[in-house]
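Let's look at chain A:
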Amino acid sequence: MKKFLAFVQKEFYHILRDKRTMLILLAMPIAMIVIFGFAISTELQNVDVGVLAPNKTSSIRQIINKINANKYFTIVKEIDNSKDIDKSMKQGDIDIAIVFNSNFNSDPKIQIVIDSSNPNLANSEMFYISSILKDYFQDANRNINLKPSIKTNTRMLYNPQMKSSYNFVPGIMGMIFILICALMTSVSIVREKERGSMEVLLVSPVKPIIIIFAKMVPYFVVSCANLLTILLLAFTLLQIPMNGSILFLCLISLIYIFLSLAFGLLVSSLVETQVAAMFASLLGLLLPVLMLSGMIFPIDNMPIILQWISNIVPAKWYISAVRKIMIEGLEFTYVLKESIILTVMSIFLIIVALKKYKNRLE
Partner candidate 1 sequence: MKIKYLLEKEFKQFFRNAFIPKMVIIYPLLVMLVIPLITNLDIKNLDICIVDKDNSSSSRKLIQKIDASNYFVLDKVVHKYSEALEEIENGNIDAILEIESDFEKHMTNGTNANIQISANAVDGLKGGLGSSYLASIINEFSGDSLASVSIQHKYNPLLDYKRFMIPALIVILLILLCGLLPALNIVNEKEVGTIEQLNVSPISKLQLILAKLIPYWIMGLVILSICIIIVWLVYSFVPAGSLFTIYLVSILFILIMSGFGILISNISSSMQQALFVVFFFMMIFMLISGLFTPFNSMPQWARIFSSCLPPRYFIEIMRDVYLKGSGIIDLYPKFLILTGFVILINFWAILTYRKQE
Partner candidate 2 sequence: MNNNDSINKVIKVENLTKKFGSFVAVDNISFEVGKGEIFGFLGANGAGKTTAMRMLCGLSKASSGKAKVAGFDIYKQTEEIKKRIGYMSQKFSLYEDLTVYENIRLYGGIYGIKEKDIKPRAYDLLENLNFLDKKDALVKSLPLGWKQKLAFSVAVFHKPKLVFLDEPTGGVDPKTRRQFWEQIYEAASRGITIFVTTHYMDEAEYCDRLSIMVDGKIEALDSPQNLKKQFNVNSMEDVFHTLASKAKRGD
């Protein structure tokens, strides 16, 4: 134990000495959570609308005003003929064109032309514009239309304002932890390998397991500091709710951090150079985490084989658990599955990594 503490102390001196790297390690997660927490969003916003109305009657003007008054839409352009719609869209000036027919008063017809490059934006735009038009026609025909209608009320559970950040912040947390922890540990340990100092330690009479754990401790501490700042920023600046127990959140985050460190350790045992460690951590982790964790892209939408593969991406389980605890405020029993899976994964990774290091010595 005494030996272990001495080693830990040495490792701390080691990473504290390089102030610039230390700064990067502590500041990077903060910058990432702030930038991404605010910026990543799928909310419909700033839709530029063009209007083609050969004959500007008062009712058309009313409709235009109604659309312009909506917070999502801005009328930016009046278009003279239908050819210009294509041109404006190709230049990226407008997202939607609303085309009124020339005898609108006697036979009202409206065509909505949507730039559907992004299908989801196109759909949202369609729904919002349709509902604005529907409201208008209902108001206008109030006296004639006596048909009964069904009134639908919509309630958005857990996220009444439909903030994208509720969805993305847990995802960003899942991504930042695993990437930073894995990258940090793997690159740093491989750096020592490159310089030969790792070998010297490993052949010393101290057990390899002690050396390796001692190496992980400082990074674990750095990661915990990052966890603290990220959670603090999420609650204060990003105003993400904490509906569940913060204790469980921290617990599962610690498991996840440990897992990420173990992953970094495994990478470091498999590769020989820092560049290779970087590639393994970045190319091998970044895209899978971004793509298969459900952070941005719903796992349900993927082909079934990829859904299976997504099960081995630890970030998937962590993100799911964080969403449940933070946003939905569920009890720990609901995230039991996630916790167990993450724990088993960490143990598996750490055992494989230690085995690899042991084999190198024999």
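As a selection rule, all candidates are chains of the complex that A comes from, given by their letters.
One rule holds for everything that comes next: contacts are C-beta pairs under 8 Å (C-beta built on N, C-alpha and C of every residue); 3 or more make two chains touch, one makes a residue touch a chain; residues count from 1.
Just so we're clear, the structure is a prediction, and the values are computed from it rather than from any experiment.
Put simply, of 1 or 2, the chain that touches chain A in this complex is 1. Within the complex, the chain A residues that touch candidate 1 are 18, 20-21, 24-25, 28, 31-32, 35-36, 38-47, 86-87, 89-92, 95, 108-124, 126-127, 130, 133-134, 137, 146-160, 162-164, 166-167, 179, 183-184, 187-188, 191, 194, 274-276, 278-279, 282-283, 286-287, 290-292, 296-298, 300-303, 306, 320, 323-324, 327-328, 330, 334.
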